[in-house]
Each structure stands twice: as C-alpha cells, then as structure tokens.
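Encoded as structure tokens, the structure appears first; notes follow it.
Note that one protein chain is taken out, while the other chains of the complex remain in position.
The chains carry the letters A and B, assigned in the order they are written, with residues numbered from 1 in each.
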Amino acid sequence: VPSRPDTVFFLSDYGARDEFAGVVRAVLRRLAPHATVIDLTHEIAPFDVLSGARTLERAVPHLGDGVILAVVDPGVGSDRRGIALEVRGAAHRRFFVGPDNGLLLGAAEAVGDHIEAVLLRRAGAPATFDGRDLFAPAVAALCNGSDLGELGPALDPSVLLRLARPVSEQTTLTDGRVVRWREITWVDRFGNLQLHASPEELSPEEHRGPIELRFRRDDAGGTDERVERVVRRVTTFADLAPGELGLIVDANGHLALVAREGSASELLRLGAGQVVGLSEAR
Amino acid sequence: VPSRPDTVFFLSDYGARDEFAGVVRAVLRRLAPHATVIDLTHEIAPFDVLSGARTLERAVPHLGDGVILAVVDPGVGSDRRGIALEVRGAAHRRFFVGPDNGLLLGAAEAVGDHIEAVLLRRAGAPATFDGRDLFAPAVAALCNGSDLGELGPALDPSVLLRLARPVSEQTTLTDGRVVRWREITWVDRFGNLQLHASPEELSPEEHRGPIELRFRRDDAGGTDERVERVVRRVTTFADLAPGELGLIVDANGHLALVAREGSASELLRLGAGQVVGLSEAR
Partner (left out) sequence: VPSRPDTVFFLSDYGARDEFAGVVRAVLRRLAPHATVIDLTHEIAPFDVLSGARTLERAVPHLGDGVILAVVDPGVGSDRRGIALEVRGAAHRRFFVGPDNGLLLGAAEAVGDHIEAVLLRRAGAPATFDGRDLFAPAVAALCNGSDLGELGPALDPSVLLRLARPVSEQTTLTDGRVVRWREITWVDRFGNLQLHASPEELSPEEHRGPIELRFRRDDAGGTDERVERVVRRVTTFADLAPGELGLIVDANGHLALVAREGSASELLRLGAGQVVGLSEAR
C-alpha cells in the first residue's frame, strides 16, 4: 500500500504581489497539514499556458513523489475541464492537478506512459478562483489518501487538450548543407536561449563546430532583417571568452545559445517563439 | 486546552530582493522550530499600510488556525505601538502580531467580534527592524504556548488605530436613476479592479444589466476627463468576449470590473483609490 503523498509542487501565474499563491498555500495547510509545499515558480507570465507547460516539463524529472499543482488558467469559468492525473511507475507515483488546457499533459507524459485521468467534480460556486476553490481541495484530498477515482469520473486521456509541438524543420542550402530550424522555447533570467533541439540531432562535424546560425528579426526600422552568425560549439560557459556567444548542451539536455556572463537574448535580440537555423559553418 | 499554534501566516512590504523576510523566517525557525511559515505576500508596496490591510482582509477567511504576522510599518521607531491580538471563537483561535497602524484590525474583526489586545513589551534595542526584533519573537512565544497576556499589558481594543473606510456614496441623476459611487480597493496582477461593493447593493434590474459606469480620469493633456461606459453584468470571465469588459462578483464576494484575458485597469486607465459610479444603463 503506497503511503499518502506528503509533498505538493506548486506552479502558477499568480505572481508574488497579490495573495493568490499564499491563500492557496493556506488552504492546503488547513486541509492537509502534513503536506509540505515546494514552490516551483509563480511568475509564469499571466495566461501563458505554453510557458507554464514547458517550465513544468523541465522541472518534472527532478521532482520526487507527490502532487503537482499547476494553475495557468485563462479559461477559468469557461467549460474547460478541471482535471487530476495519476502517473504510476514501478518506483514512483505522481499526481497532477490543474486545468485541462495543455498545462499538465506534457509533464505527465515525461514521467510515464500510463496516465489515468479524472474530471474534477465541481461544487456550486461560480468559478473565479479555481486554484483556491477547486484544485487545492483536490490536491489536499490526494494528500489525505483519496484515490484518483474519488475525485470525479474517469476521463479517457486521449480527450485531454494537447499543446502544439515547437517548430522543428529542416531545409537544405544550395551548397548541400542541412539547416535545422528550431524554435526558442525558453529565455531564462540570464538570457540563455533554450532551443527545441537535442544534441543527438547534430552531426559529428557540427559537434566539432563552429555552427552557423541564421534567423530573422525586426531591425530598428521595423522591417525584417536576415542575420547569419557563427558561434562555437562548447561544453560549458567557461569555455567562452567573457561576452562570447556559444552553443552548449544545457542543464535540461537541450541545445542552447548562451553567452559567458552575458545575455544571449540581448546580444542576438531574440526571444521565445522565434526560430533559429543551425548548420555546419562553411 | 488548545494546542500550541503551529502555523505562521506572514505578510509584509519587505520585498523579495533583500533578506528581510528571509531573516524573519530564520528567526522564527530558531525560536519556534515546530512552526511552519506560510508566506502570504511580501510585495505590498513599501509603507502602503492600506494595501497591506486590505490584502490581509481578503486572505483571512481562508486561513486556518495560527498566528498572522504582518509588517508594513512606516512608523517603525516612532511611538506607534507594537501589538498582539487574539480572536477566539467556538471553533478557532487566531492571533495577529504587528504594528498598531490599522494593518491588523480589519482582518481581526473579519474573524470574530471578541478581540483581546496587548501592547508588546519592548527590549532595549532601538527600533529599526521590529519584524526581526520585536514581532518575530512575539510570534514564536505564541507558537511555544505563551498566552497573549504574557506578551505585555492588556490594551482596550477601542484605542487601536483604525483605517478610514473606502468611499461609498450614492447620488441620483436627473432622470431618477441612482448612482452608487464605489472606491477601487485593489488592482490585482491581472488588472482586475475590485470595488468596495457587494452584489447585494445592486437592484434586480442592475443585476440583469447592462451597467453604466462613470468616472473621472486624467486625459493625456493632464486635464480631467469625464467618462461614461456601459458594461455587461456577467457571472464569470468566460461569459465575456476576449478583451471585453464586464462586471462580476469576484472570488472575495466583491463586485469587480474585469476583462477576459485582458487588464480592466489598462483598458479603463483606472487604479486603486479611484472611484467609479455604477447605475442601471438607460
């Protein structure tokens, strides 16, 4: 018999200025006093479900057993479903609670293949603060030993909303070189640009570097500027000169454009959602 | 015999950048290691007692038993009192610790009618960081089982400082319609404008809507602009079109001006402290 979950991992777009996240923590404390809340972040940009989903996907491999509570919910009050998921493996047991808008599913699938889902049963109140009124009580019930099925009727996981995959395309230059077009999926606090690309996608020649980048961006006059730029493929920040740009494998196992003690995002004037072409430099 | 409090709810204007809140948490950990600290927010604007008090009032119905520590304290070092309050009911027992500047009283009165108060006994040190040196030790003493009376001499609650009530007035238009003038008491992260108004104040006709808003704001030239605007009275965000303004009952039971996936504050160029007139639309 598995023991009761005693850890809640909490992510939201509630921000730090208002009391939203604090009130949800207080409700969890009241309903499941034995549980410890680990805040992942509450600074997801308001309503940015995609950014929330990717943050959760990056974090989830490092979380122990427990319940993941995630709330980025532009559709609160609509007919979007509130859901709870369970992913059970030989050695772990994870729950996810939040809105069915794509926020949870990618992270759940990163934990395991066998996902069970339920539709959270809603009490009478109109839905304006589901984190407090719907999701936190469901999380507390799981921490208090409820089975998933006690929270509501089962859902076929295949009906759950799924986010679009990031851009990942390939073209060939006239000289025969392959360009891999990859979306920037995250700009972190330090200005590092994470790409939707794993190191296995590069050829041995590309791994020896240098790498040619190509991308479009708005120039000062508001028109489209085409940029090509060559950077080194390095192992770690310290292989670069201060301020130099490079391509590394980051802490999540993705390719990332970085600068040593500087912001690659500022140096390249690129941000999340933009697409960068990677090819062997001539 | 009631058990020792084991939860501290902590609100301040200390911000996240400095170590103030962290040091107070560390002092609580040292003096009352069994207590769990639930941070409500530390991003109250510096010295904004009114905003702190209202945040606490909104949060307090959702807190379980424990000690509320609140520090927004422009008068630190003056002769303003440090106080502790106890509000005891049939089923709960709440303490409040902080400065006597109106920050605590509204929230305490929201919990119950029977309030006991004491003046915190001060040690010799000059007062520059009372959160650390005066309030946290008092909170820890309560968590360790001290009675309120052990913290200092009793105070008559009627001498405690009380904040002014928000604007709430009523005028009649020449066509006989009533205009309820209500103060905006909170702009949250999402730009929702909470009004000092409960849904019971609207007539059945007004609840069917639409509602006419009227307010003054500075226009671009710095002069006073009079604005009238009609919005729908809806149940939840999802009843609005994207970007549409509406009037809802929010998660605290107040009337609020909101926009779907947008900021009502930006759309109307209104903020906390401004006054909005509500009337039945012609």
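A few notes on this one:
Assume a residue touches a chain if its C-beta (ideal position, glycine included) is under 8 Å from a C-beta of that chain, and two chains touch if they have at least 3 such contacts.
Just so it is clear, the model here is predicted, and its values are computed rather than measured.
Among the residues A:T172, A:S198 or A:T236, only A:T236 touches the chain that is left out of the figure. With the whole complex as reference, residues 14-23, 25-27, 29-30, 33, 46-47, 74-79, 126-129, 132-133 of subunit B touch the missing chain. Within the complete assembly, residues 6-7, 9, 11, 16, 36, 38-43, 55, 58-59, 62-64, 188-190, 235-239, 248-251, 261 of subunit A touch the chain that is not shown.
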